[in-house]
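Note that this is a trimmed complex: some chains were dropped, and none of the rest were shifted.
Labels for the chains are A, B and C, by order of writing; each one numbers its residues from 1.
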Amino acid sequence: MLVNRKAPHGTIYALEALEVALVAGVFDQDVSVVFTDDGVYQLTRNQDTQVIGTKNFSRSYRALEDYGIRKLYVEQESLQARGLATSDLVVLVQVVDAKRLGELMDQQDVVLSF
Amino acid sequence: MRFAILVNAGPYTHQASDSAYRFTRAALEKGHEVLRVFFYHDGVHNGSRLSVPPQDERDLPKLWRELAERHCLDLVVCISAAQRRGLLDASEAQRHGKDAYNLSTAFRISGLGQLIEACIEADRMIVFGD
Amino acid sequence: MAMLHTINKSPFERNALDACLRIATPGGSVLLIEDGVYAAIRGTTVADKVSTSMKRLSFYALGPDLHARGYSEAQLIDGVQVVDYSGFVDLVVNHESVQAWL
């Protein structure tokens, strides 16, 4: 399981975590990707980084499915705190509350966080 | 038990590299196996051979190097993270037309597959970072 | 003299915005840049904090950083003004000094 808790663009963690997810998909592992806290901002629509000159990788989250990664979880509490709904996101995700997210984490062999 | 370690932050700037080094050393001293230390994000700077810290401060790249020699540790620097940040080994430097390289010979450059493989093979993966 | 405060951290992740709002004196300006722009968005749990502080401080958000994060002018808290890098330079010129709340 990969856990994303940081906003995109302000730091590189989101982009480099996405690169890990894409590689993990190739390994045919049972990979889950979690977006919580500011990590939910990674998935917002309409990102346009042209004027800040950085890479716009937000559309690449759609490619996760092609890499066999279908388990995308977003924490409900984090979405709500930021006034976001699933319709604001670039990909289809499962919305889970904090309690359920904790249970999912418990089931993992490995948790990589960025 | 078989451990794998992920280091996500640069030496000196964050304590994470120190913590990872001390954890790794403690694990080895207790007889555990550390099958790989993977350096990602700014963690790649741990592999610099040009670092010259003040004499009254620890030399982290050197500490890693010595630990690796003593325990045959596999220290792997992520290639894409390293290229962005200007950390190259001799062959990478040549490939990109640079006349110098700065990766310590105790480290090797490889892809993210090495991180995933370590996750699969290790009993525990421990992450240190910013 | 009026000071320009820059905040580049997310208000959800760090305490930079809180520190600035606690310490900055009335009449100053706050420019939200990088991940700091999330504080300028309407409908979040930190929006009230920003709205309330508008009586004392002027708020600006850097447009390029807003757009990079998928937000537009229409989603901002009422009263937050948007500037580009050129406007950022003007804000620096028009304030006596600048403090970055890193």
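Note that in this section a residue touches a chain if its C-beta (ideal position, glycine included) is under 8 Å from a C-beta of that chain, and two chains touch if they have at least 3 such contacts.
Model, not experiment: these values are computed from the prediction.
**Student:** Need the per-label copy counts for the whole complex here, not just what's displayed.
**Tutor:** Whole-complex stoichiometry in this structure file: A x2, B x2, C x2.
The rule is short, and it goes like this: only the chains that are shown with their structure count from here on.
**Student:** Please classify the inter-chain touch graph. Allowed labels: line, ring, star, complete, other.
**Tutor:** line
**Student:** Chain A to chain B: how many Å between their CA centres?
**Tutor:** Roughly 26 Å, centre to centre.
**Student:** Rounded to a whole Å, what is the gap between the Cα centroids of chain A and chain C?
**Tutor:** The separation of the two C-alpha centroids amounts to 26 Å.
**Student:** Going by the touch rule set out above, which residues of chain C reach two or more other chains?
**Tutor:** none
**Student:** Using the touch rule from the top of the page, what residues of chain A touch 2 or more other chains?
**Tutor:** None at all.
**Student:** Quick one: in the complex, what on chain A touches chain B?
**Tutor:** 12-13, 16, 19-20, 23-24, 26-27, 29, 109-114
**Student:** Could you list, by residue number, the parts of chain B that touch chain A in their complex?
**Tutor:** Residue positions touching the partner: 6, 8, 40-41, 80-81, 111-113, 115-117, 119-120, 122, 125, 127, 129.
**Student:** What residues of chain A sit close enough to touch chain C in their complex?
**Tutor:** By the definition above, chain A touches chain C via 6-11, 37-38, 41, 44-49, 51-52, 54, 56, 58, 81-83.
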